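Apart from one protein chain that is not included, each protein chain of the complex appears where it belongs.
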Amino acid sequence: MADVKRVVLAYSGGLDTSVILKWLQTTYGCEVVTFTADLGQGEELEPARKKAEMLGIKPEHIFIEDVREEFVRDYVFPMFRANALYEGQYLLGTSIARPLIAKKQIEIARKVGGDAVSHGATGKGNDQVRFELSYYALEPEIKIIAPWREWDLRSREQLIAFAESHQIPIAKDKRGEAPFSVDANLLHSSSEGKVLEDPAHEAPEMVYMRTIAPEDAPDKATYITIDFEQGDAVAVDGEALSPASLLTRLNALGKENGIGRLDLVENRFVGMKSRGVYETPGGTILIAAHRGIESITLDRGAAHLKDELMPRYSELIYNGFWFSPEREMLQVLIDKSQELVTGRVRLKLYKGNVTVVGRESPYSLYNQDLVTFEEGAVAYDHRDAAGFIKLNALRLRTLANRDRKVGR
Amino acid sequence: MADVKRVVLAYSGGLDTSVILKWLQTTYGCEVVTFTADLGQGEELEPARKKAEMLGIKPEHIFIEDVREEFVRDYVFPMFRANALYEGQYLLGTSIARPLIAKKQIEIARKVGGDAVSHGATGKGNDQVRFELSYYALEPEIKIIAPWREWDLRSREQLIAFAESHQIPIAKDKRGEAPFSVDANLLHSSSEGKVLEDPAHEAPEMVYMRTIAPEDAPDKATYITIDFEQGDAVAVDGEALSPASLLTRLNALGKENGIGRLDLVENRFVGMKSRGVYETPGGTILIAAHRGIESITLDRGAAHLKDELMPRYSELIYNGFWFSPEREMLQVLIDKSQELVTGRVRLKLYKGNVTVVGRESPYSLYNQDLVTFEEGAVAYDHRDAAGFIKLNALRLRTLANRDRKVGR
Amino acid sequence: MADVKRVVLAYSGGLDTSVILKWLQTTYGCEVVTFTADLGQGEELEPARKKAEMLGIKPEHIFIEDVREEFVRDYVFPMFRANALYEGQYLLGTSIARPLIAKKQIEIARKVGGDAVSHGATGKGNDQVRFELSYYALEPEIKIIAPWREWDLRSREQLIAFAESHQIPIAKDKRGEAPFSVDANLLHSSSEGKVLEDPAHEAPEMVYMRTIAPEDAPDKATYITIDFEQGDAVAVDGEALSPASLLTRLNALGKENGIGRLDLVENRFVGMKSRGVYETPGGTILIAAHRGIESITLDRGAAHLKDELMPRYSELIYNGFWFSPEREMLQVLIDKSQELVTGRVRLKLYKGNVTVVGRESPYSLYNQDLVTFEEGAVAYDHRDAAGFIKLNALRLRTLANRDRKVGR
Partner (left out) sequence: MADVKRVVLAYSGGLDTSVILKWLQTTYGCEVVTFTADLGQGEELEPARKKAEMLGIKPEHIFIEDVREEFVRDYVFPMFRANALYEGQYLLGTSIARPLIAKKQIEIARKVGGDAVSHGATGKGNDQVRFELSYYALEPEIKIIAPWREWDLRSREQLIAFAESHQIPIAKDKRGEAPFSVDANLLHSSSEGKVLEDPAHEAPEMVYMRTIAPEDAPDKATYITIDFEQGDAVAVDGEALSPASLLTRLNALGKENGIGRLDLVENRFVGMKSRGVYETPGGTILIAAHRGIESITLDRGAAHLKDELMPRYSELIYNGFWFSPEREMLQVLIDKSQELVTGRVRLKLYKGNVTVVGRESPYSLYNQDLVTFEEGAVAYDHRDAAGFIKLNALRLRTLANRDRKVGR
């Protein structure tokens, strides 16, 4: 067991991380520093402070920070510039939050002279990887304590028992086995486990917490506009909003219209398949809008290159490689493409559907003259198409002649 | 002008291709052979025969064929194995039909001793490329006549005038300028031009012909199952169906539930952007279902490789390179992955939404034991994760140490 | 420690694997079955049998097999169809041998009722990964013993001491510290460690064992021909040869002409950089020849797709994923491209250089008529190029017009 003096723990204030806090104190005999972030998960932070104090953390070792703007501006928005979807569908809501938390823990460790960091992610999931790759990339000699991989608590009962024996208060609704586990932040909430474990069965309605059911959404469509500047959303319905405020607004719009639910079986980096239910109301609107504004402002060559690299970029984020040279290289490529991705998209929101119904931009590459039926003043000569096709066909014709010659 | 004796024309029986037919006869002084295919566009074929006869085509030179099963089995299904989406969104409904039509024309040309083929695609679109690359790939020395690039008819009025002067009957509703132009087959219908040309304005409801509006769809969800074998759909709600019958069934289900509308600005191969409205009711259900069955039967390595190659594969089909070595190479790669993509997907259809709510398969790779919270009998040791992370982090730590050393 | 009854060991007969053999017997108290393969490493196999017997292995548990033909036919040749180079340079000579050895061990384990396999690869290298991924992919529940990761022998001295205390004979030249370590098979030999560890210093001549120095090679070039069928070499100088015989012949030719040396710093899968010296005399000739025959028989689309996927394919082999769905998918794609890669290449070998000086094929796609200065009978119209360029330029012109309009 590593010799640890002072550990910075990602602390939510909930039962699990409170047990970890106590376990760190008793097992490692070390000082614990807590970091609690407001990522938009929708919980009060002050109770976490109280609980930390109660568990013996010095006030100057309790760090609580509202990182919502930083989260959306420096993590969510850059990712959305790429239209990132893991396995074609997942908007990476959990994955994108981990690097930020890890970065904050490392910064605090430097400030308080911590020699270790710790998190509450389990030993079978992706989050442990995302946390720890980020820790190591930022502070290569840091010690990492992952209690779920180390301790011998092997069930909910044992966890509760440990809490009880250490005077950790337990909320009534946490006593029993939760029917599924949840992660949430401003971008999304995810649910997995227990009632969701059989992928043959539909997820029960109670799983959803961020969106109302499409069936319960208004019978009339809501129309909105989103303005973009250099690839990032900056206004809704003409009102300029900060990144976090904008995403909050879109979340509300998505929620009301039953938008952003996803029921998915995905492939974890650690090697197994898992089934999750995701709710990303604002993000689902945002990616549609971003594709909409790109469709008129991005050149084909740029757009196709981005599309081909997107799966790789998304995989890097999913696997926890946010702080890696290859993610950063892809990011500069993507950002380069966004310089004139500026304009307004109009969307229709209706019972789970997001539809782009209009796009306009001072930087539009859409040229109405070029596509009209009649040949216009513009420099498009129908006969050019013949040459274009002939030369594109040349290798195929050569091939066909060869194949014929050899009787294929 | 090429010396042409006998040309095989892709003939719909409509005004445009009738004008082309007559123009070919009068301009090239050649014999015209017509080919009219039932691709599921929803029109009677016998009127085309009558019209061709009336325009002087010999009965033995009028070819009419129902190719719906071939279309779905040999073109649509192979493409859906790839989850192909052009520019992230378009299901390639027009693109995938062209190679089949071209192939049939070439086969007929061989049968009747034709030395040329002709089509009714305009000089600004992608279809001319798709037709002609296919012609050339299959019959490298064939002559190709693309009237829209050759003649001097430059407007609807001139077309009508030509028709009148050559006794080509003109349906009343074809006299005026159509508010948009349409292509349709069993997979989709597409609309573009005129009222759709300003991408800032929402497409009017009249454009949609294959789907009812989500607003008009039933207030209650419809649940269906689709069965897959080796990557292809084989049954709906347990009833085995031929490829074309199955797609027809899904089209009906999609239509009723307002599913499959897409309003898109896309990048044409010939270099400009265009705006189209697509309706792919059955295909939209099918791709969701296919992703669903893949999610439990496909290994991560296989799935991610497919995802990374999909944009390229889709671009090839969009650009008209169906009959190319690179498309065929990608196809064998994709098909190899589908060998055990077999099982049943359950879907919820509701007012424009398609949601996978269940998947099961005798070949499932989903292992409930591996993901449960408690460590089970299965060979997953939490401590393995530590080593996994440590070695994945090694290069990042080396990098961070280097950067620190040089003061970066 | 796992309960092991019978373990199949990859046994070379050398000191290290003899120590492992004895360590397995004494530590696990299990029966050891040895597998010794002739992969063309250039050592007698019978001494391995004698030594195994001497160490107490039952005769029926000593497996010795000449796998050279299988190695070249089923592993080396498929890989060469891809022109595989790891990090642009390394011909993967070690990587490609591991899956075959692993496969044989698993087959023997099934035959003799073995419940475990073991290998002599160290805990810092790639080979442990390659062996074990292959074991697991073929026999998912097999037990794996990797002595170098388990035992407490931490230096050469301790190894020698263990050998002495267990009556394992030690060759005189093995007593001291070797100046570098070697792996060899029919495709290549690799050297690393000790005298090679500083990448700033030139590798000493004594490291090379498979090739003479270019300086010592004949002053006159040697010309040879290699015939290919479907992407695989089948004859040298017109003489048909089996795969292993052919590679042996090329090795001799390469050796004499100082061909195939590579001094490289590479990135290991386990996360660190290492420096190795490789000698791949025949393989270096073979890849040049293969590229030569492809250059006239492979269509551009096929060739470029292969080139783009090659780095990924090579990485998979380097990392040990030979037996993975994604490698197999890439293989069918590659093999599909090779159907007509048939013909003869003429090469000049001279003091380290391999130069393709001629290529011919009944399936050649090279068309002299198309490239001649004067326009010939062939269907290439110079004016087609104008249209080709115009349409390829259209999006760039639209872009430039937009940029100008917005003052960029």
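Labels for the chains are A, B and C, by order of writing; each one numbers its residues from 1.
Convention: contacts are C-beta pairs under 8 Å (C-beta built on N, C-alpha and C of every residue); 3 or more make two chains touch, one makes a residue touch a chain.
Remember, predicted model here, so these are calculated numbers, not experimental data.
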item	value
Which residue of A:Leu21, A:Leu241 or A:Leu394 touches the chain not shown here	A:Leu394
Which residue of C:Leu91, C:Leu186 or C:Leu399 touches the chain not shown here	C:Leu399
Contacting the left-out chain in the complete assembly, out of B:Met1, B:Ala171 or B:Val406	B:Val406
Positions on subunit C contacted by the hidden chain, ascending	83, 87-89, 122-124, 128-129, 132-133, 136-141, 146, 148-149, 154-156, 181, 192-193, 197-203, 214-215, 219, 221, 261, 263-267, 270-275, 291, 295-296, 300, 303-304, 307-308, 310-312, 315, 323-325, 346, 348, 350-353, 355-360, 365-368, 370-375, 380, 382-383, 385-386, 388-389, 392-393, 396-401, 404
Interface residues of subunit A (partner: the chain not displayed)	141, 267, 270-272, 299, 301-302, 304-306, 312, 321, 324-326, 328-330, 332-334, 336-337, 379, 391-395, 398
Those residues of subunit B which, in the complete complex, touch the missing chain	299-301, 340, 362-365, 367, 370, 379-381, 383-388, 390-392, 394-399, 402, 406, 408
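By definition in this document, only the chains that are shown with their structure count from here on.
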item	value
Whole-Å gap separating subunit A and subunit C, where each centre is the average of the chain's CA atoms	40
CA centroid of subunit A to CA centroid of subunit B, Å	31
Subunit C, residues touching no fewer than two other chains	299, 301, 379, 391-392, 394-395, 398
